[in-house]
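These notes are about the structure you will find just below.
With one protein chain held back, the other chains of the complex are shown just where they sit.
And then chain A:
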Amino acid sequence: MKDRESIHQYLLGKTDKDGVAHLNEKLCADDDFRKLFANQLVLDCNLRDVAGLRQADVPISANTGWGQHLIRWPVIVTLAASLLLVVGWILFSSPPARVATLVSSEDAAWVSDLPTSVGSELPAGELQLISGIATLRFDSGATMILEAPARLELQTDMRAFLHDGSAVLEVSESAIGFVVTTPSGDAIDLGTSFAVNVDGAKATSEFEVLKGSISVGMSNQCKRVLLKDNEAVFVDCFGISEASTAEYTGNTKQMKPRFRIGTDGNEATFVRGGTSAGASQLLMVKSSWKNNLYDRKAVFSFDASGVEIASAVAIRLRLNQVESEIGFANRLPPINVFQVYAVPNIPQASWDRGSTWDETPSPDVGVLVGEFKIPRSRKSGECVLETNELAEFVRSHRDGPLTFVVVRETKQIPGDGRVLVHTFASHSHPSAVGPTLEFDIIDE
């Protein structure tokens, strides 16, 4: 593992003379180390390709379908320009950055760095649809109707990665070969309309042909299945299996029993330099530009001793954002990022609503278990966190109180005037549910 570290340091430009000397010594003496180094180099080059792709460099497919070839245009364009000096031709003109256009939006709320107003031209990048329905038309001619909640990565005008959520694709003749990738597989369109439904947390997908045909494959495997009208398959890590296309029957998805626990009142908002603040039914978070720090944090604890955590196949934290009456949203950036830290080894008794800022759990002593984003335009709604880090923390600290701190990472826009304080329901909120830890339990 130390070998790997020394290679990463070199590739990240964080090595020194001694580090390079160590690498030289190992590269000259050790066959296996050379293999490892070569593998890490390929990873490094691959990562750069992916970063280029995600940075809205327009990628192209040198071959369609299964093995995609991602090329960074600027290098090609630069080379073409250089060759121009030699042979005097122009092969390439600047490619358009657009991959798709957002053609309609029905009550859609987004979390994205990409533009999200109707008519926007969308380059490669990621979109999260929090609520509503949106229609995207890819430049290739494919149309995608996306249903919230969904996370979609636009890759090229012929390719998209649906990380989570549901979508229906209508593919015209010009877009035959359009690929929708999911965490467990992919579908290559052969002229059709089809639906895809992805459960990102479980890495499962369902593909259903509405009309026409598609070819479905598993990630990293060559075997593919051809689906025709009204046929459907379910794809997970074990393989591709037939799925029902019947109208809702109530058992198309196996629902696992869910177990939820609340904070039972072990929660409070703390203000920097003071103690707990605000109404007890609210948990408040705020950050300010003045000291470049968050200055209100929400702290809450769960007692999970009554839950059979060993049988849990999924663990998620739910918070309900409720309307805030404090401050102005226009003093915030369009998208606000909230971080959730888990704080290990904090006895329940060591803090309460009377504790001071410094006495209460803080991110400095915690582990980041995930983050969520809230557009400044959104006044209320659910925030769900389901990450490997959260599950790992809960599983490894099941005996003690599970304490979390939520802070707003995004700072207010500098200037005068009160910035919006984000508020979440606490255990005692009159209408919304307070922080909840939810477990999907295996049905024995």
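Going forward, a contact is a pair of C-beta atoms (placed from the backbone, for glycine too) under 8 Å apart; a residue touches a chain by one contact, two chains touch by 3 or more; residues count from 1.
Heads up, the rule we're going with is that contacts and distances are computed from a predicted model.
Visitor: What protein name does the UniProt record of the undisplayed chain give, "Xanthine dehydrogenase YagR molybdenum-binding subunit", "Na+/H+ antiporter subunit C", "ABC transporter permease" or "RNA polymerase sigma factor"?
Guide: "RNA polymerase sigma factor"
Visitor: Looking at the full complex, which residue from A:239, A:344 or A:381 touches the chain that isn't shown here?
Guide: Looking across A:239, A:344 or A:381, the contact with the absent chain belongs to A:239.
Visitor: Of the listed residues A:35, A:211 or A:258, which contacts the missing chain in the full complex?
Guide: In the complete complex, the chain left out is touched by residue A:35.
Visitor: Of the residues A:43, A:279, A:313 or A:365, which one touches the chain left out of the display?
Guide: Candidates A:43, A:279, A:313 or A:365; residue touching the omitted chain: A:43.
Visitor: Tell me, which residues in chain A touch the chain that this view leaves out?
Guide: 1, 4-5, 8-17, 20, 23-24, 27-28, 34-35, 37-52, 54-55, 60, 62, 66-71, 75-76, 78-80, 82-83, 85-87, 89, 91, 126, 161, 163, 181, 183-184, 203, 218-222, 236-239, 293, 339, 363, 368, 370-371, 387-389, 409
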